[in-house]
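Below you'll find the structure I mean.
Left out: one protein chain. Kept in place: all the others.
Per-chain numbering from 1; labels A and B assigned in written order.
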Amino acid sequence: MKIRIGTEASQSTDQVPDDWFNWKKKDKEEAESVARPSMSYWQDAWKRLIKNKLAMLGLIFLILLGFMAIFGPILSPYSVKIQDLPNQYQPPSSDHWFGTDSHGRDVFTRTWYGARISLFVGLMAALIDFTIGIVYGGISGYKGGRTDSILMRIIEILYGLPYLLVVILLLVVMGPSLTTIIVALTVTGWVGMARIVRGQVLQIKNYEFVLASKSFGTKTPRIIRKNLLPNTMGPIIVQLTLTVPSAIFAEAFLSFLGLGIQAPHASWGVMANDSLGAILSGNWWTLFFPAFFISFTMFAFNVLGDGLQDALDPKLRK
Amino acid sequence: MLRYILKRLLIMIVTIWIIVTLTFVLMISIPGSPFNSERGTNENVQANLEAHYNLDKPYHIQYLLYLKSIATFDFGPSIKQPGQTVNDLLGRGFPVSLELGLVTIIVAVISGIILGILAALKHNGILDYAAMSFAVLGISIPNFVLATLLIQELAVNWQIFPPATWSSPAHMVLPVIALATGPMAIIARLTRSTMLEVLTQDYIKMARAKGLSPWKIVVKHALRNALMPVITIMGTLLASILTGTFVIEKIFAIPGMGKYFVESINQRDYPVIMGTTVFYSTFLIFMLFLVDIAYGILDPRIKINKKGGE
Partner (left out) sequence: MEKILEVKDLHVTFSTYGGTVKAVRGVNFHLNKGETLAIVGESGCGKSVTSNAIMRLIPDPPGKISKGEIIFRGKDLTKLSEKKMRGLRGVDISMIFQDPMTALNPTLTIGTQLKEGLQQHRKISSDAAEVKAIEMMDLVGIPSPKERLKQYPHQFSGGMRQRIVIAMALICEPELLIADEPTTALDVTIQAQILELFEKIQEVTGVSIILITHDLGVVAKIADRIVVMYAGKIIEVGTKREVFYQPEHPYTKGLLNSVPRLDLQGEKLTPIDGTPPDLFSPPAGCPFTARCPFAMEVCDKVYPTGTTLSETHQVDCWLQDDRAKRLLATTAATTAEK
């Protein structure tokens, strides 16, 4: 039991009872409890992320969005494709929660279907970027020397290519479809990821603990898996969360140029583009819902990315 | 420094060559002839095109002649606009797009930097949160959505600014806001984060320990270092503004190159697509080159590093 007596250091020595002058029982547990509970890097990062309200808002939104993208179209009684021209431009009502579009299709259903396509494009682009980037950047950074300088020259050249112009060019040739859009987006998209991975690997490969495992004769793949990867993940995860919204944006941009997903399929970009004129005639809902979901998804990924960046970089701790 | 410039120059040339080659591969890989009459080309134009691209010759000769025509800045005739060459379209459209782009970049850079610095100096204050919320919104809202909103509210509902075309400074306001908001938000966030990092550096503490005034510390010590990363992303930003002009010009009916380019994509007017792509890519790659050189001049550490061959 602890007795707090007055304020510290204001106590006169004489007032301290004599029987307190006894050896304190050595309590091992207490000595250890003084130290703060140690947490793993990931636990610590997670704790910091949870504290970031904006990032959590983004995360929750994305989880709900993912759920609706999967189940939304199933839950709705309307079809994505079937047109119902007599019912065109119905404002939001209890029948059509988000209203109907120029072809009388239910915007609510199409919004979740669009979420499916947009998220699929975003996630696939991120996944492919990630895979190529990790392999390329990892090899470049880890091997170093000649390999590195050749691989880096290639990257420098690719990096100079104007991303969207190349994508446009490729889609003009290949013709727009879900697959070709993803291919076009990733043809030069992985370069950024490869650069980050290489930077991380270079920084960490000379750390003492890697040298230590090397001197124990650990094989290269094991070093990469056990030592390099966990320590390089932070900026890579952040880059991933930022790749998804930029791919979603690029898809919307391509829809605008007529190079996006083709009708009757719908992505948010296609829906927004189809409705650009509609808003002027007062049918705001046809643009509002896809535009809102593009914007809010980009927002969610951005704040989540920011939150992860703060959470995963201990240097930024305040 | 010279070595550094030469290296950048070489990379620039290779990149341009890749783009040119890519457009050529595009042309020959389109099924059938890209210029045949099925696409509604009249015979006169078709003959012109076949002559320009030397379609009667083998591929490698075609390729060399194509390189030569690009090098002499001759992008050939348009399919859909009879009697017009791609050069004519560029000559008419590019100055307008350049004007839009330049005004946008100036607005974006100045307002972005000011916003970023204010946010960093008032770190965790109300101004910081306000500026950064604004920036996150700016990054999240696609420019075509913003453009439509602006037209709907400021042009149609409130009638403060004209909704379309490009004839007076008032016409510039909405397209520039729509186009500049995204890049401005990116610059503001970057400036803020580098500024915050720079402000924790020991040399800033040292400057404070010398008794310098806060103003002097920001201007002399922090700003220059904080703006370095902004320079490095200028190339990427230019590219995004340039592709943004495609969308903005179409929405606001601005007679720039972007509008022609979007039309050419919709109509599959291949010579215009190829010519514009090559022209814009070259322009961007050259800008990237200038940015690299500027960075080399501004950061004294680069000279030494590059002299020693990295």
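Following the convention adopted for this analysis, a residue touches a chain if its C-beta (ideal position, glycine included) is under 8 Å from a C-beta of that chain, and two chains touch if they have at least 3 such contacts.
Everything numeric in this text was worked out from a predicted model, so none of it was measured.
Visitor: Of the residues B:Leu212, B:Ile233 or B:Ile293, I need the one that contacts the missing chain.
Guide: B:Leu212
Visitor: Which of these, B:Gln46, B:Gln81, B:Asn225 or B:Thr245, touches the one chain of the complex that we don't see?
Guide: B:Asn225
Visitor: Against the chain that's been left off, what residues of chain B make contact? List them.
Guide: Counting over the whole complex, chain B touches the hidden chain at residues 124, 201-203, 205-213, 216, 220-221, 224-225, 298-301, 304.
Visitor: Using the document's contact rule, name the residues of chain A that touch the chain not shown here.
Guide: 2-5, 8-9, 11-13, 16, 18, 20-24, 30-31, 34-36, 51, 318
One rule holds for everything that comes next: only the chains that are shown with their structure count from here on.
Visitor: Go ahead and note the Å separation of the Cα centroids belonging to chain A and chain B.
Guide: 25
Visitor: For chain A, which residues count as touching chain B in their complex?
Guide: Touching chain B: residues 153, 156-157, 160-166, 168-169, 172-173, 245, 249, 252-253, 256-259, 272-273, 276, 279-280, 284, 287, 291, 294-296, 298-299, 302-303, 306 of chain A.
Visitor: Can you check the complex and tell me which residues of chain B touch chain A?
Guide: Per the touch definition, chain B meets chain A at residues 11-12, 14-15, 18-19, 22-23, 26, 29-30, 136-137, 139-142, 144-145, 148, 151-152, 156, 239-240, 242-243, 246-247, 250-251, 262, 265-266, 268, 270, 273, 277, 280-281, 284-285, 288.
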